[in-house]
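Every protein chain of the complex appears in place save one, which is left out.
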Amino acid sequence: MLVVGLLAFAVSTKLGDPVNNMLGQSATSEEREAMRRELGLDRPFVVQYGRYLGRVTRGQLGVSYRLGIPVGELLAERLPASVELSGVAMLLTLLFGVPMGIYTALRRGSVVSKVILGGSLAGLSVPTFLIGLLLIFLFAVQLQWLPSSGRGQVVSVGPWTTGLLTASGLRSLLLPSITLALYSLALLLRLVRGELLDVLQSDHVRFARARGLPERSIHFRHGLRNALLPVITVAALQLGSLLAFSVVTETVFQWPGMGLLFLQAVQFVDVPVISSYLLLAAVAFVLINLVVDLSYRVLDPRVRSTLGGT
Amino acid sequence: MTGPVALEGLYVALGRPDGEIPLVQDVSFRIEPGRVLGLVGESGAGKSLTAAALIGLVAAPVRITSGRLGVRGRQVTLHDADAIRPLRGKEVGFVPQDPFTSLDPLFRVGDQLVETLRAHTPLDRAAARERAIQLLADVGLPSPAERFEHYPHQLSGGMRQRVAIALAICAGPPLVVADECTTALDVSTQAQIVALLARLVEEHGTSVLLITHDLGVVAELATEVAIMYAGRIVERAPVARLLRAPGHPYTRALLDAVPRIHADGGGALPAIPGNMPRPGELPDGCAFHPRCRRASDRCRIERPPLERSGDSELACWHPLETGRSGG
Amino acid sequence: MLLLEGTRRGTRIALGVVAAYVLLAAGARWVAPQPVSDLRTLDLMNASLPPAWQPEGNRAFLLGTDEQGRDVLSGVLFGLRLSMGVGFAAVALAMLLGLAAGLVSGYRGGWLDALLMRAADAQLTFPAILVAMLLDGVARSVLPRSAHPTLGVPVVIGAIALAQWVPFARAARVGTLVEREKGYVQAAQVMARPWWAILLSHVLPNVMGPIVVIATVGLGNAILTEATLSFLGVGIPPTSPSLGALVRNGSAYLPSGAWWMVVFPGLALAGLVLAVNVAGDGLRDGLDPKQRSAVS
Partner (left out) sequence: MAETAAPFLELRGLTKHFEVPRPLLARVASRRPPAVVRAVDGVSLTLRAGETLGVVGESGCGKTTLGRLLVGLEIPSAGEIRLRGQPLEGGAHRRPRAFQRRIQMVFQDPYASLDPRWRVRDIITEPVRGALPAAARRERAVQLLGQVGLSAADLDKHPHQFSGGQRQRLAIARALCAEPELVVCDEPTSALDVSVQAQVLNLLGETQARLGISLVFISHDLAVVSHVSTSVAVMYLGRLVEWAPRSVLFGAPAHPYTRALLETIPDVGRPGRRRAAIPGEVPSALTPPPGCAFHPRCPLAEPRCRVERPELRPLGNGTLVACHVVGADAPGGAERR
């Protein structure tokens, strides 16, 4: 965590000169100096890092250069939109990816499998932004069934704003979440298929067949459970890439989430926002990895005993 | 009670677009209850494929072209996958080669036993559990109730092989196929597993097909031996006769090539020159003739049929005199 | 081998398509009807024309024109050149980095291995696009403004390569760990051949199989990443006609029904990546005997 913090901080100090961006090229050198002092940018590196860490632990992430709003507030405002988008996309990925992967592994020669596999290859090949644009063109511009941008109507539940409770919010969520899910869906289903095929050829499945266990049990108890172990890791990493691709999706659909915020921050070199976003992403990844480790402990007896025993 | 088990006319081939390459040809045998047939051959002789065929685990592009298994008075055609499936575990038990990879690492060994028991018997969960613990005790696992809870990785190789044997016999199949089931083990563990198999055969009156390349294990466990070479059985005889006075020159050469303990070294080993022909490159006539010292012109042209005399079978134009003492 | 016939044919077609793309892109200067970035040839009269086969189309502009009268087909061809150039360069660089890291860390082991694999883990948790965006941002703010147009492309190449070295390093490392235990490598060690000679003569040739597959898949990803960056407007300077920038540009006119500005560059891109991915799939199946039977 400290390392990630250092990284985020290094980004925040080294990433260009915000003063230039804020004041423009025409500012005088006195004006620049004043600005610099005001932002504390004239102190030595270590002091700045120390202060930075102190601020972060107190939940103060700085003030956006571009918008002049504290980053914490900005993130709190944008976080729900992104979490809902990524969450729904992840749900779609798992809900469709795993069953389709199983189906294509078990019914190898069937036409449906071939169509799914071909489709998944296309899903990996067509860029996310293009899918988004085409969906907008089709459903929003031509058919006018669904909104092309924004979150629609949102409801506040405490500090959280949600679009999941209103019809317009759900309608707005549909296109972006499908767009976001397609790539990881294609990836996951191919992974599930590959792992399952591997496991179904393993010695222990052969032995399970040899002792006459029903095919159902071979496929779903012995096959799937072994196949899902490596899938968990990748699925978790997928959650990370959903976050990354949400930058694209949010841009296409003008979704008021963190991805859009980040993109604008990068374009404007809005350092506090960038470093805070990174910090948040890092925390998310650490949490995800923790969950993966824990689920391995639950699911794999071999891991369980190396940790518990000796 | 269950009667003998018989395999008739097994043919297995590798499918190629340009035709089929025979891998196993015309393999037949019969095993009485409580007897052990050792099926011996070098790698590539087709012995493991024969085992796989008996439980219907031959994977494409290899396929069974024909063959019938007679078990408990029923005849089953082996090239019909749907016909063999119900036999697995119930009529034919299978002991795998490698105990380290053959058990599902994610399930407790007891649960794997319970699952197999419940697939073949009307036992309920509690009764199956009791039976499983008893089976674990039967195969010689100390404190079986405790072992029931263990995952495969917590057991040693020898113990895992015992569990595998318990899994193979739990439904009381009349035929048990053991495919190189001692090869992956150390000699001391090997001896224990062989002793276990011998005891189980005696107690349950099972017919066992013991597939191995190890003539030592055969000598110990088998009542009868069949020698395979290049996809065919070339000799079959009761174990004592075959090991002491084989009729086929290949059997003789194989026996001579086995190193024995010689306190004085024993000089050079009698080796068989050359290698077994690969499938698809079989010579005309007897497949062994290029390596055989007794080969004549006839051996090069005409394949000797497997002919029966008394309680043994032999495929050779110039058999060794039986009665010659071995070793 | 003949069992592969069907797959192999697909793979061959895909490789053919990739080759055609390469030729078109390399020859863009001669094939394209309109030289790019030559403002004199632009005529606002020709702005926003639909494809030639539509009623308002113009035969001179097969795939239509954009809002400034630029020929979409020419834009696509020059865009392909840039996208493929960036893709190939980035993958080559990533492969070089990954191979070096993977071979050395797998063979020597120890702290170097631990360090490199930690770095790879950290890298994996940051998806390619984030890394590329970040690096691009850093580069743009560190470098003087005047250097942006010339340095834009190399920076994007570097960013994508840095985001993609991990799979190469992992595969090379795993392969090296396997090779290290092989008799021929150990025999060479007993002969006291120097470690780099063993790496180059025994290990490298034997780990290249999976590396080639990763490189093809990586090429598809690199092209996608470049397009995505350009689409977002962080990457290649807007003056260069990348496919992503074309789509970005066209997307503004999508609501008014000018679909061709988005669809043609997009299709060109998707077709290219699809062909690359199909080829990669075929190569993988050819290399992995376990998968081989699974395909038929």
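Order of writing sets the chain letters: A, B and C. Residues in each chain are counted from 1.
Here, a residue touches a chain if its C-beta (ideal position, glycine included) is under 8 Å from a C-beta of that chain, and two chains touch if they have at least 3 such contacts.
Everything numeric here is computed off the predicted structure, so don't read it as measured data.
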Sole residue of B:L215, B:I233 or B:C286 that reaches the chain not shown, by the stated touch rule: B:L215
Touching the absent chain when the full complex is considered, from B:V12, B:I31 or B:I272: B:I272
Per the touch definition above, residue among B:A253, B:C292 or B:A315 touching the missing chain: B:A253
Residue numbers in subunit B that touch the chain omitted from display: 42-43, 156-159, 186-192, 194-195, 198, 213-217, 219-220, 222, 239-240, 243-244, 253-255, 257-266, 268-273, 275-276, 326-327
Those residues of subunit C which, in the complete complex, touch the missing chain: 181-184, 186-195, 202, 205-206
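Throughout what follows, only the chains that are shown with their structure count from here on.
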Chain centre separation in whole Å, for subunit C relative to subunit A (CA means): 22
Whole-Å separation of chain centres (CA-atom averages), subunit A against subunit B: 54
Residue ranges of subunit B in contact with subunit A within the complex: 55, 57, 85-90, 93-94, 96, 98, 101-108, 115-116, 119-120, 151, 153-154, 164, 167-168, 170-171
Subunit C - residues contacting subunit A, complex: 124-130, 133-134, 136-138, 140-142, 220, 224, 227-228, 231-234, 244, 247-248, 251, 254-255, 257, 259, 262-263, 266, 269-270, 273-274, 276-278, 281, 290-291, 294, 296
Residue numbers on subunit A that touch subunit C, as the complex places them: 11, 14-17, 108-109, 121-122, 124-130, 133-134, 136-137, 141, 148, 194, 197-198, 201, 237, 240-241, 243-245, 247-248, 251-252, 262-263, 266-267, 269, 274, 278, 281-282, 285, 289
